[in-house]
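For this depiction, one protein chain was excluded, whereas all remaining protein chains were kept in their positions.
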Amino acid sequence: MPGLGTSFGRGGATNYQQDLANSDCIVIEGSNMAECHPVGFQWVMEAKARGAKIIHIDPRFTRTSAVADLHVPIRAGADIAFLGGLINHVLDNDLYFKEYVVAYTNASALVNEEFQDTEDLDGLFSGYDPDKQHYDQKSWQYEPEEEPHSGHDDSAKAREQEEGSQHEDVKRTDQAQAAGSGGPPIAAKPKRDETLQHPRTVFQILKRHYSRYTPEMVAEVCGIEPQVFRTVADWVTSNSGRDRTTAWVYSVGWTQHTVGAQYIRTASILQTLLGNMGRPGGGIMALRGHASIQGSTDIPTLFNLLPGYLQMPNAIQHHSLDDFVAESQGVAGFWGNMRSYMVSLLKAWWGDAATAENDFCFDYLPRINGDHSSYRSIADMIEGKVKGYFLVGENPVIGHANGRMQRFGLANLEWLVVRDLQMIESASFWKDAAEIETGELVTDQIATEVFFLPAASHVEKEGTFTQTQRLLQWRHKAVEPPGDARSDLWFYFHLGRILRERLKDSTDPRDRPLLDLTWDYPTHGETADPSGEAVLREINGVGPDGRALSSYMELKDDGSTTSGCWIYCGVFADEVNQAARRKPGREQGPAALEWGWAWPLNRRLLYNRASADPDGKPWSERKKYVWWDEEAGKWDGIDVPDFEPKKRPDYVPPEGAKGPAALAGTDPFVMQSDGKAWLFAPKGLQDGPLPTHYEPAESPVKNGLYGVQANPTREQIDAPWNRTNPSSSSVFPFTFTTYRLTEHHTAGGMSRTLPYLAELQPEFFVEVSPELAEERGLEHGGWATIVSGRSAVEARVLVTERMRPMHVGGTVVHQIGVPYHWGSTGISTGDSGNDLTGVVMDPNVHIQESKAATCDIRPGRRPRGKALIEFMEDYRKRAGMESGLVPVGGRAPMDSVSGEAKPGRGPAAVQPGE
Amino acid sequence: MTSVSSASPAFTGKDPQNRLFGPLPDVTEEAGYEPDHPKRVGFFTDTSVCIGCKACEVACKEWNTLPMDDSHGTRDVIGLSGMSYDNTGQLGANSWRHVAFVEQSRVVDLPMPAVGLPGATRQDTGEPSPAGHAHQDDSLAEAQAHSVLNAEALSEFDPQTAQTGSDKQIRWLMSSDVCKHCTHAACLDVCPTGALFRTEYGTVVVQGDICNGCGYCVPACPYGVIDQRKDDGRVFKCTMCYDRLTDGLMPACATACPTQSIQFGDLDELQARADARLATLQSQGVETARLYGRDEDDGVGGAGAFFLLLDEPEVYGLPPDPVVTTRDLPAMWRAAATAAAMMVGVALSAVLGSRKR
Partner (left out) sequence: MKTWLDAWPVYRQLTGSDPLGRGKAARSEATESVVSRTATADRVVQSVCPYCAVGCGQKVFVKDEKVVQIEGDPDSPISRGRLCPKGSASKQLVTSPTRETKVRYRRPYGTEWEDLDLDTAMQMIADRVLDARRKGWQDEDGGRRVRRTMGIASLGGATLDNEENYLMKKLYSAMGAIQIENQARI
């Protein structure tokens, strides 16, 4: 997550779940932890039993709220205003941890004279280009202490690099996500004023920026009463400092917004000011929803990344390996060794074919130039640009925003491969899509050829999941998969093998990368299942002697080492599968260092150097964690120190030092190029160096803080199949938020199909307040139709006082809860909540805003067939929106993408009356 | 066969009633096990830490391979109950754990802070809002305008003393119910076939190979726990995972429970733990906390599965004062020896009958 990555240097959760038990106060915001992570929640309950205060901030009163000390209802989409209010409270009342802030953050850094804040520009920062809808970030930079560093000796070349990084096509490539394990490189260390008084210090800018986030403003924007706000502020600040720590817990309730990365940034700033980072019981816990979702960003099946958060090379800047590493080459911190990580990756992939002479096959890598993320690819599918699609353990027709758009995408492919345990809607769309009923799709006119391949379950294959706290845990194989079911390892290995066989006589240079690929994994069993351990060992990497390496610090840039994912280097240390270690928790210390293996280098609590003061002594006995042992001349503690083990606290880097050596003994954020936690992000985020409250793209109210209504850099795709509701619309007056329930799993393929889970939450329902029920004539247990610009769905109604109308900006905002698990297959079926959500995205990470959008609700079931098209078109017309009609097959082109005009119209649309 | 009569040893002890009512120090030995039998085990369900996840329900069904829940014949197709997040409804032949969800709210009189932009007055909700809220009842609108939108801690919530005022507080109670494994188990006492029996762990279990589906136990249970499976005829209920106990494991529900709301162990230890937990909660001002089924002087001689509740038992769907339905059985038997003889006859024929299966 770039919110954490740009703040601290790594994108992963900063702490581990068990450590929550050490917290004195836990704020769960943007997460429904008790419902979505019940077993992890035991640590919250443990903290509570030890006397910690538990606060749940959420639009709904949930099962988490039920056991919290305080539930604070907040209007969906207003968290930055709330957290900004807390920051203002902390700064205004001098409640920040001064020594920590001065020593470990960039509070004292001076920012460029040209920087202008949202205070000056009514909601915009300096550098905004209204035509391209993005920022030129040059004016956000630090005022440098020395001449800017460049990896290129040639200054013209350096300038070209810098220009390149501001190219709009580069910006759309999610560079911020590359801060997953290494903060954005900065050219030079900033000038500093440790008194924090200079008006251009980060500290003073921060103060000015948040000065308008008063308790009254928080009440106005969030619907949170000042006295409740004060209770939260008091609990949090009185439980932060030398002796006490507060933890923040978030999940997709924060990420799924058009300003999602900035939500996390706001919490990062607050937690940094309070001195809660890198300390036991503190931190920011990112709770992730899938077994290996952390793993799938570490070793990314993501368009913009290579393993270990190395960027996917882009066509504008990266013509060679030198270009690729130029920005980071030699910068302070561990990111400065990026060339070693990249060369080791290339060696792992192309083995002997990768030589210093051929740039280690750098040119074998395809280049990106813009947004190639999932939603954009779906839009391209609808336009017929994508031929084939693999769906591997995902059911986007239900689990992704705008189900109708997803189905149109699938219906316009040449072929589709689906790998899953059970039949899912994304495989059977050609016969059971909602659009078949409306006539927008016709089964025998859909050309998509579909291969459904049964997948092996988690007990039928060996391998590692990386769970939410960056911990890799090996699963042993228990039984063989049934019938044709195979592991995905099997599928990709054999697909690759067949492709290489087909091409073995090819002389086409484009086939070289496939043919030169290292692809000779040992297999076992009748089905020739490749060895997961062999792959894990390749991920770990080997040295010149062919032995597994034990640390990424051993990686070299001369081609003598390999590593398929440098941050995982060490998982196979000493030729032992460290992820398979299972020393019982009760037989080891609190960090349980011998259970599984966590990146980086088995550290469980990141930035733990900050748990000691600048001299290396624990801030307090109560919060002792890692400290400098003068006698032994090294760092010690109950965890692996997240610091060079022998770097003294009083170490000052010599003039001209590079890489890790350029970090001082008081720089705990070792992946940042200045070693500091970033209160202000001079680089790395597309939508501003400081989080600013913007309304969701679809909001029932006006932005109470600035003239700018919504994130000016949000990414939008406008097309008949993706219309955005106008804000403050009387046609779509209510806010809805999507979520999941304990009893189900995301898109439902692993829960709606199981009797014991299906019966526990058997039907699609929505939650409304008694006030809204009365206003709209909704009956408890009866049917309601919920409508957005995308579609209409029907659901049973739960009228509950757990939903509350919010008082915002002088009006009442009603919020509707929409769990999104249902679809047409399985035991428990129903309409899909994600048919309501639209695709409008955060510019940093292309995550859609499904946690706050607008809708209407009315009693009764929805129209069916053609009548539904008519019903929807009437809604859109009344709301002043463009038509949502599409031709049969759904192939309606995009009108625009984030302000870029898209010419041309497709064939005639299916009319309501047809 | 008249030996099972008022003259039998069962009714000639020091306290003839003791076997069917009142405290019983060693229910296991009473059931004929040697003095070195295992200690009596039980469940302590602490509802104050229940998060309503229903892991107990699923873990129970997985272990005991129970069918989906249509035990009452009322749900041919699964559907939403409308009872908060509870779609199980009640304990039954196919649901041996049941999590109840109770939503409560109350209004309280708290100070009303002024809300609005500095210098602006915005308490006037007279203006119609965009969604046409104008037709709202004035008092409701007024109440909403002043609402302090927080729900207070459990410890400060006491629905018995709800006050009038403009604020609303919410409490969501969750509680996992289960067979109580009573000290005096009416189901067991009325069972004519010996299908229900007391295990060496002091728990009460149905033996599927004996039960003939007569159903006498169903109305006998003061909690409405034991239930017949429609398509099978026999009765089913929680066994406290008798089979798992023989392997030194905890019951499936207690094993799974993420927050240790369901605790399994030796009953005396659990009782001590519960007493301590109650004292803690009460010292924190949770005056409504109470133990249910803990008191061995209650109508069932104390339960093997007991609870810490945050409200009256009725709120959770539990009978406030359960009494073993066989309390007066000895007197009845003394008055009707023939009836007793008949019961033995029934038992005999049932046993022989079940052998033929």
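For clarity, chains are labelled A and B in written order, and residue numbers in each chain start from 1.
Here, contacts are C-beta pairs under 8 Å (C-beta built on N, C-alpha and C of every residue); 3 or more make two chains touch, one makes a residue touch a chain.
Values in this document were obtained by computation on a predicted structure and should not be read as measured data.
The absent chain, not drawn in this view, touches the displayed chains A, B throughout the complex. Screening A:A49, A:L196 or A:V392 against the full complex identifies A:V392 as the residue touching the chain left out.
Remark: the omitted chain is touched by one listed residue; of B:G22, B:P258 or B:G301 this is B:P258.
Of the candidate positions A:G30, A:G532 or A:G890, contact with the unshown chain belongs to A:G532.
In the full complex, the hidden chain is touched by chain B at residues 3-4, 8-10, 19, 28, 30-34, 53-55, 57-59, 62-63, 188-189, 194-200, 205, 207-210, 242-244, 246-247, 249, 252, 255-258, 344, 347-348, 351.
Methods note: only the chains that are shown with their structure count from here on.
Once the centre of each chain is set as its mean CA position, chain A and chain B turn out to be 42 Å apart.
Residues of chain A touching chain B in their complex: 34-35, 38-39, 41-42, 45, 61, 63-73, 214, 216-217, 219-220, 223-228, 231, 700, 704, 728-730, 733-734, 741-743, 755-763, 765, 771, 774-775, 780-781, 796, 798, 800-802, 804-807, 810-812, 814, 827-828. The touching residues of chain B, counted against chain A in their complex, run 49-55, 57-58, 61-62, 67-69, 78-80, 82, 84-85, 87-88, 103, 105, 111, 113, 115-118, 122, 125, 127, 129-133, 135-136, 140-141, 144-145, 147-155, 168, 170-174, 258-260.
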